[in-house]
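A single protein chain has been omitted; all remaining protein chains appear in their positions.
Letters are used for the chains, namely A, B and C, taken in the order the chains are written, and counting of residues starts over at 1 for each.
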Amino acid sequence: MTDIDDQASTQTSTGWLSPEDLELVRANVPTVYVDAVPVRVDALGNVTEVGLLLRVAADGTISRMVVSGRVLFGERVREALMRHCEKDLGPMALPRVPPNPTPFTVVEYFPNPERSGFYDPRQHAVSLAYVVPVEGECEPTQEALDLMWFPPDEAVSDEVRSQMTGGHDRLIRLALAHVGKLP
Amino acid sequence: MTDIDDQASTQTSTGWLSPEDLELVRANVPTVYVDAVPVRVDALGNVTEVGLLLRVAADGTISRMVVSGRVLFGERVREALMRHCEKDLGPMALPRVPPNPTPFTVVEYFPNPERSGFYDPRQHAVSLAYVVPVEGECEPTQEALDLMWFPPDEAVSDEVRSQMTGGHDRLIRLALAHVGKLP
Amino acid sequence: MTDIDDQASTQTSTGWLSPEDLELVRANVPTVYVDAVPVRVDALGNVTEVGLLLRVAADGTISRMVVSGRVLFGERVREALMRHCEKDLGPMALPRVPPNPTPFTVVEYFPNPERSGFYDPRQHAVSLAYVVPVEGECEPTQEALDLMWFPPDEAVSDEVRSQMTGGHDRLIRLALAHVGKLP
Partner (left out) sequence: MTDIDDQASTQTSTGWLSPEDLELVRANVPTVYVDAVPVRVDALGNVTEVGLLLRVAADGTISRMVVSGRVLFGERVREALMRHCEKDLGPMALPRVPPNPTPFTVVEYFPNPERSGFYDPRQHAVSLAYVVPVEGECEPTQEALDLMWFPPDEAVSDEVRSQMTGGHDRLIRLALAHVGKLP
C-alpha cells in the first residue's frame, strides 16, 4: 500500500490532510482503504490474468502489488476505487467496478506483521478488497514502475510470490479463490 | 421461468431431453436453474436501471420477469447464464457475467406456492441468481414480447410488482439489496 | 450509530482518543465502523426475529437501531464486532460472529443526508455490516433503553420503520434480503 496523495495533500476540506495531521490520524485510528485486484476476463467472465504493479511498497521495498489507497473524507467507496484504479492503471484502463458494494474480503493491515499477516509499517488500515475487471489499455502511472499480467497459476507461483510483501501474495490467492480460479 | 428449449429439445447427449423424459425428471429431482437480473450501470458501477422482460410466465400469465432458464447436462453455470442472456436479450446485449461464480441468492422454486414464496407449477427448481450488467443494445428475442428498463424505485413500485408472478418481484428486491440500491 | 466509548476515551495507545482528537479525526478522515444486526435463528438457520435497540441515535433522537460502533486502533474487525455486541446486548448474549470476514453490505454514513441515504451528523463513517445470530439471553446495557425482537415482516413495517433514523430501516431491509427473508 503506497499513497502518493498523502504527500501532496493540503486541503482538509476536500479530504486531504497535512503530513502532520495524517501522522496523528494514522497513530490513533484505523484508516479506511480500498484494494483492487485488476483482472482480465474472457467473454464468459472467467478470470484469465491478474495484473500486478511494480512499485515502492509501504515497507520501502520494490514489490509487485495490487492497486491500493485510502478513502478520502466525503468520498464514496466506489469513487475511491475508481480514482485509485485510474491513478495506477492510467485513464484508458476502463475498470469495471462491480455493482455490489461488498468486498470479496476485508484486509486488516497492521504495523505489527504478526497481527493478521497483512503488514503496513505506517498504519492500521482496514481495506475493502475488490476484484476489478479492466477492459482497456493500462499504462501504469505516477509512482508505478511497471504493470504485468500473469495467468492465475503464475500469479500464485513461488517466483511471483517472492516479489510481494505485506501479505499481497495472500491477497492474490484470496481473490483467485473468490473467482473460483485458485489453482 | 419459461424455457423454450424444453419444447425444442431432442438430443439427450447434449443435455436436451424429450418432453416425456423432462417430465419424469421434473417430477422426481430438483432442476438446476439460473436467474439473471439484467441491469444498466453508470461509470462507477452503480445500478441505474433494471431490465424486465414481458413474457408468458411458468404459470401461464403474461408477466414481467427476469432472464431465467435451466442448466443443461455438461454445461458450465456461466455458459448457461450467457446462453440465456443472449437468448432473451439478443446477440448485441453484451452481458457482463461476473467473474465470481457465487450467486447473490439461491432461489428455490416449488410447485407449492407456500413452500418458499417462489413458485413454479411445473417443477422444483434450485436457481442461482446473478445480477448481470449489460452494456449493449438489447432486443428481446424468441418468446419475449418486450423488454423495459426501470429505475430501482420504479422496479419495486406496487404497479410493477403487480405485473410479476412466481416471486420475481421479491427476486428484484433481493437483487437491488445486493447492489445496495433497494429504495 | 452512537458510541459511548468516545466520551470515556483517554488513552491513545490503546486506540482511545481524547474528545478533541476524535473531533479532529472525524473532521478529516472516514471512521471505520461495524454494524451488527442481531437475529434469532431456528434450528435450520432461518432468521426468525430481528433485534432492535432503543437508544439515543447519532442525530439525538430516541430511535430503534442496530448494534453499531467504531473499530479501535489495533483492533481486529471481529474483536470490535464482539465488543460492541457484548456492550449493547449484555455479557450473556452469546453472539455468533460469522467465520467469513466479508460484511453483507458496506454502509457509508455521511454528515450530508443526501450523500448515500445513510446519515451521521458527526462524521463520515464506513461501516462493515454483519448479521449476527445471538443464542443467549440479551439484556441491553449501558446507554440502550430497551431491546425488542421483531419477526421479519414487522421489522420492515411502516410502524417500526418510522421509529428508525439515519437509514437504519434500510439497513434492516438489506440484512433481511441477505438472509433471504425480505418479505
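Following the convention adopted for this analysis, a contact is a pair of C-beta atoms (placed from the backbone, for glycine too) under 8 Å apart; a residue touches a chain by one contact, two chains touch by 3 or more.
Since the structure is predicted, the reported quantities are computational estimates derived from the model, not experimental observations.
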item	value
Displayed chains contacting the withheld chain	A, B, C
Among A:L54, A:L94 or A:L182, the residue in touch with the chain that has been omitted	A:L182
Hidden partner chain, touching residue among B:T61, B:T102 or B:S162	B:T102
Identified contact with the non-displayed chain, of A:R40, A:R83, A:R115 or A:R170	A:R170
Contact residue for the chain not shown (choose from B:L24, B:A43, B:I62 or B:L145)	B:L24
Contact with the hidden chain (one of C:P98, C:G117, C:P151 or C:P183)	C:P98
Missing-chain contacts mapped onto subunit A	105-106, 170, 173-174, 177-178, 180, 182
Residues in subunit C touching the chain absent from view	39, 41, 43-47, 76, 78-79, 82, 96-102, 104, 131, 133, 178-180
Touch list for subunit B against the chain that is not drawn	12, 15, 17, 21, 24-25, 27-32, 70-77, 101-106, 108, 110, 115-116, 124, 126, 128
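Here is the rule we go by: only the chains that are shown with their structure count from here on.
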item	value
Chain contact topology (line, ring, star, complete or other)	complete
Pair of chains with maximal C-beta contact number	A-C
For subunit C, residues that touch 2 or more chains besides their own	105-106
